[in-house]
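Excluded from the complex is one protein chain; the other protein chains are retained at their positions.
After this line comes chain A, so read on.
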């Protein structure tokens, strides 16, 4: 009650009135009696946060919902035009072409890279997936408010399915990537197989960020407008178009730029696919740590808001 009475009441639903003074209303139970009755009948209270372990079990029970929501929505993404799913491949190719023109030929940021096209392509596709997953993840709750107000399920399903949707939408692009890399002259190698685990780590990192942002954006709408700005900024400092070590050296700033989550995912992607970048423990360990910290931390943070999603 207290949370309501402190708010100024501005609007009443309708302005018309009926004479209610003469009408009988059965005496309602007191709040204590209600609580007692609910306890004895074994009812569960609405709008309260479930216990952490219980929450995890619920998420597990709804895992199929995550998959079906994501696959349906990924499919619907490119559905409403004639070329349909082909756009999932055409778009990234056009992007690589235009970035190559700007950064490879006009601005010449290829310093320190042996195979600039491969460097650029991995960067664009890997970062592109993170960018779209984070931007969509930030609005996971607010953009699906209809679903939230229609169906009851653990709300953590929403950031999860939004992230998975973006992964599915990006898969054709990653297919293009795997075809393009050998064409640019990279030799085949066993460590290409590590691109799979790299993608898994990246997905967990994206999901963790989505968990954090989804709750923040739900509480304060305006922050959603900042996310694309921050992502755009990150695109220019994360080493999508240029080698961070070549341009920023080996100082503290360079370390910060190199080991932030969005840059680390690109580094491990390049280490998996490109001959010039041998596998290093430091980047894979950093990616693993980020995945655990952001994934688990994000889930806990999101769970703390459970029970309040959909209230505004």
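Just so we're on the same page, a contact is a pair of C-beta atoms (placed from the backbone, for glycine too) under 8 Å apart; a residue touches a chain by one contact, two chains touch by 3 or more; residues count from 1.
The working rule: contacts and distances are computed from a predicted model.
Trainee: Among "Fe-S cluster assembly ATPase SufC", "2-oxoglutarate oxidoreductase, beta subunit", "Teichoic acid transport system ATP-binding protein" or "Cupredoxin domain-containing protein", find the name that the UniProt record gives to the complex chain excluded from display.
Mentor: "Teichoic acid transport system ATP-binding protein"
Trainee: Which listed residue (A:52, A:68 or A:108) would be found touching the missing chain in the intact complex?
Mentor: A:68
Trainee: Looking at the whole complex, which of A:153, A:192 or A:259 touches the chain that is not displayed?
Mentor: Here the residue in touch with the unshown chain is A:153.
Trainee: Given the full complex, what residues of chain A touch the hidden partner chain?
Mentor: The list for chain A reads 1-5, 7-14, 16-20, 23-26, 28-29, 31, 34-35, 37-38, 41-47, 61-62, 64-65, 68-69, 72-73, 76, 79, 146-153, 221, 307-312.
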